[in-house]
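Missing here: one protein chain of the complex. Every other protein chain is in place.
Letters A, B and C name the chains as they come in the text, with residue numbers starting at 1 for each one.
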Amino acid sequence: MAGSTFGTIFRITTWGESHGKGVGVVVDGCPAGVPLSEEIIQKYLDRRKPGQTRYSTPRKENDTVTIQSGIFEGKTTGTPISIAVYNETQRSSDYSEIAGYYRPGHADFTFDAKYGFRDYRGGGRSSGRETIGRVAAGAVACAVLKELGINVFAYTKMIGPITGNPDCSLLENRIKSPLCMLDLDASARAEEYLLKTMQQLDSSGGIIECIVSGMPAGIGDPVFDKLDANLAKAIFSIGAVKGFEIGSGFLAASSLGSENNDAFLGIQNGRAVKASNHAGGILGGISDGSDIVLRAAIKPTPSIARTQQSIRQDGSPLQINIKGRHDPIIVPRAVVVVEAMTAVTLTDALLCGMGARIDHIHDFYQ
Amino acid sequence: MAGSTFGTIFRITTWGESHGKGVGVVVDGCPAGVPLSEEIIQKYLDRRKPGQTRYSTPRKENDTVTIQSGIFEGKTTGTPISIAVYNETQRSSDYSEIAGYYRPGHADFTFDAKYGFRDYRGGGRSSGRETIGRVAAGAVACAVLKELGINVFAYTKMIGPITGNPDCSLLENRIKSPLCMLDLDASARAEEYLLKTMQQLDSSGGIIECIVSGMPAGIGDPVFDKLDANLAKAIFSIGAVKGFEIGSGFLAASSLGSENNDAFLGIQNGRAVKASNHAGGILGGISDGSDIVLRAAIKPTPSIARTQQSIRQDGSPLQINIKGRHDPIIVPRAVVVVEAMTAVTLTDALLCGMGARIDHIHDFYQ
Amino acid sequence: MAGSTFGTIFRITTWGESHGKGVGVVVDGCPAGVPLSEEIIQKYLDRRKPGQTRYSTPRKENDTVTIQSGIFEGKTTGTPISIAVYNETQRSSDYSEIAGYYRPGHADFTFDAKYGFRDYRGGGRSSGRETIGRVAAGAVACAVLKELGINVFAYTKMIGPITGNPDCSLLENRIKSPLCMLDLDASARAEEYLLKTMQQLDSSGGIIECIVSGMPAGIGDPVFDKLDANLAKAIFSIGAVKGFEIGSGFLAASSLGSENNDAFLGIQNGRAVKASNHAGGILGGISDGSDIVLRAAIKPTPSIARTQQSIRQDGSPLQINIKGRHDPIIVPRAVVVVEAMTAVTLTDALLCGMGARIDHIHDFYQ
Partner (left out) sequence: MAGSTFGTIFRITTWGESHGKGVGVVVDGCPAGVPLSEEIIQKYLDRRKPGQTRYSTPRKENDTVTIQSGIFEGKTTGTPISIAVYNETQRSSDYSEIAGYYRPGHADFTFDAKYGFRDYRGGGRSSGRETIGRVAAGAVACAVLKELGINVFAYTKMIGPITGNPDCSLLENRIKSPLCMLDLDASARAEEYLLKTMQQLDSSGGIIECIVSGMPAGIGDPVFDKLDANLAKAIFSIGAVKGFEIGSGFLAASSLGSENNDAFLGIQNGRAVKASNHAGGILGGISDGSDIVLRAAIKPTPSIARTQQSIRQDGSPLQINIKGRHDPIIVPRAVVVVEAMTAVTLTDALLCGMGARIDHIHDFYQ
């Protein structure tokens, strides 16, 4: 079925495979009048570009963005913004070998099960390159949120077993760490860990945390379109995500109610002031005006050079050794993808939430 | 905005508040010809009914279901199935006190922030009674899945800090444990823990695991409507859920690729046979035919009798003591809700997935 | 598939068959704070009630409305409004005969073709009683529109070949005509025509016109969700509608551009002042602030007492004589249904349209 569109009012549709002509996104429902340019979007894309550290694939991709519609005189017009990144030289021959078998941890088998065949070059549609469209859409969403004073910030909280100290929360550190961590000591230890992993021809995962500040209270819906439910879907739709939590998350399961409840202290600019934020900024599916805090667990890259047991398309067994240049970890490159999906979800929720009260609607249309 | 509808083809819409005339659901898009009756649905509702153990609120609610449309001669007709449970005697006066302040951990503040006022009786729309509609819809979904040989089973994996031994996986044990655990030793220890918590006027959370067997491979979509992404939303839309994971979940983040990849061994009935199931039955957003395994972290009940710090609607502080009969833990009653949302999501995915291949469509319409 | 839900933000879901327990609607996404009561809704339902003139079926149905959720202290709360009308004594035996054959002009054959069998009692889901849910939802939408100074008014423009004089546009006349016409002379002639038709055991159709005043300019979307496109779907989803037009409609096809263009004269309160309104209040899919004018062509009631050629379920031919009490014309009863679907569509468009400009969104969230 259709599954490449996300959102209700602010709605994005991605397209493109790893080794086709390119990848892109159509952003529909973006409000008119938002300053936007290719430069603004390129900055976000550059954060997911490979080849910037030794911990990502050495493939060289410039990922140069072009805006094809929806902008006039430097501002969004309210009509669809079509954004594309065209693929540069691709050698599909690299992939002819994997056409005939199924890589463990990849979507090769399930694509064949669903569609009967697949574009096997570089993972096709399930390639990490699909996230280029998400990041570009996220840049647009961030441009909208910026106008409303809302900021979305993600970083690497954990690499393999190495967790950063939560007290080291200097946001400026992210740019100093090749792994996008805030705790630079932990980052150094994580680098060591990764190098060892790479020597073993293996790969690692990690945890990304995302913090949203400046969110108004009252955004989100009480039942199926809870703000956290939509965030859960948004983040879980990123390949390699295996877990999602908000606020105290899984820790809440073993806490007492008296520990986990956040005492209310007051109201400031319509936002709740609370003694703690175990709720992660959302109560009953609706934002309370505190920071929204969410985390995503990212599995280790499935493409590893070690010999693995697998099967051919006919089910017969074989031993495989995946060649090529693969990311030993995708966490640092996925940080901006988590930001993007968070921003897209929040922007949609903000636009959907304007019709909640008849007095506000009345004033709006006066 | 609208937020009470879930699903694309198999689509459910819930309605109702804790203290209104009743609660219910409209199930639209259910295939014609599925055997269904009030008895079938009632069995599911009875599993979430309060007052069955000392670990749930002693409130007496029969929650008797009525089907109002969509069934003819014992089978679904393909038209909307309207299901209602009417509320019995409710004493709204119990709640007049909470009208003026915001309970920590509840949606009182955020409802006011969104809508300007709220039906404060018993939590209104954010009451746990809203899940009655979900469970009824889940019963319909399970009736569909049963016809296709698919089984959905959830149980309590953890209560507070007490985790069941994963080796104790006798499914029949669920009915023997008042907490819906499979490990009866752990269940006994969890009961002790809960009694102590209750004596301290406090509450507990826990973790629910859900296992789906018999799922065909090839269900789900590769990008935003990944099967796990839709499950994440479905489960996270249940009130009190703070975390969601699939397969090895958060553990994957600290694993190596060589550990986390599931080796393929063969293909049986179109389903992958794998050496392990860290993926939880889903690869690239599409089912691989293994069991789907997911977990939800449930926070402790926010309604506790201990004194808490809070605020009035004007932001001024006060100390509150919540009265009334509240669940010291909702986990055991939420088990069937997790099953229901899982079943609804899978049924929708199965119906949406029929148009994936032109050869299948051609044969279908011959 | 699901097909019983309409709308994006203001979203309605109807349920129920002719001879089931009842019919109803869930209205989701209604703004909080709108005054609403059963009395307000009942007035709309009374306008579609049968048995009020000799030109509708003499069946006695009170169609008493109950609101089951979503209202607190006389106002909408923003949560789903569940509205039901329970069926009174129904003698299903009347319909056992039609179980085995297909009535011309009815959905009997197509239901069997789609679902394999059908609830044959009184047309089941394709009965005119399904419109009760639409009218109730329309009453809610009209309550919203009233708060915004928008009025929706429909009337009978034509009965069989008898058209009212467009100069006779005294809206107050509608209540004086048993056929809901404004031209009382034409109404009298239409009554004569209908009586003759009824004597011949035949039925008639007609045209309903709907006029919306007070609509702001700028509502609707430029491409697929054009305001007129959504109105076309809304009106065409009413059973028996075979044609839809807006403004000068089909007449535009034979006009010259110089005749059909509406000259702009000025701007008043943000609305276009035009020398004429051939556009029917919508340009490029977006309201211009003039009256929205639309028309629906209603086919003659397919249930007629005259002998008709038809087939049994196995395809074998037979002659049928439909018994029972049927409307010789449904146009007068459908007037309020056209109003309802128009109001629902406009309310949704108004709520969806609030996020069109970043400056407005910025001010809204300040």
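We take it that a residue touches a chain if its C-beta (ideal position, glycine included) is under 8 Å from a C-beta of that chain, and two chains touch if they have at least 3 such contacts.
Since the structure is predicted, the reported quantities are computational estimates derived from the model, not experimental observations.
Of the chains on view, those touched by the hidden chain across the whole complex are A, B, C.
The residue touching the chain not shown here, chosen from C:158, C:292 or C:335, is C:158.
Within the full complex, the residue among C:147, C:225 or C:291 touching the omitted chain is C:225. Remark: the residues of chain C touching the chain excluded from display are 1-6, 8, 14, 102, 104-107, 109-111, 113-116, 125-126, 130, 158, 160-161, 197, 200, 202-207, 217-226, 228-237, 239, 242-250, 252-267, 270, 272, 275, 278-280, 282-289, 297-304, 306, 308-311, 314-317, 352-353, 355-357, 359. Annotation for chain B: contacts to the undisplayed chain at residues 8-10, 29, 31-34, 76, 78-79, 144, 147-148, 216, 222, 350-352, 354-362, 364-365. Against the chain not shown here, chain A presents residues 1-5, 7-11, 13-17, 20-24, 26, 28-29, 32-33, 66-70, 72, 75, 77-82, 84, 114-119, 124-125, 351.
Here, only the chains that are shown with their structure count from here on.
Steps from chain A to chain C, minimised over paths through touching chains, total 1. Ranked by how far their CA centres sit from the centre of chain A, the chains are topped by C. Centre-to-centre, using mean CA coordinates, chain A is 26 Å away from chain B. Counting only residues that touch two or more partner chains, chain B has 1-5, 8, 14, 114-116, 125.
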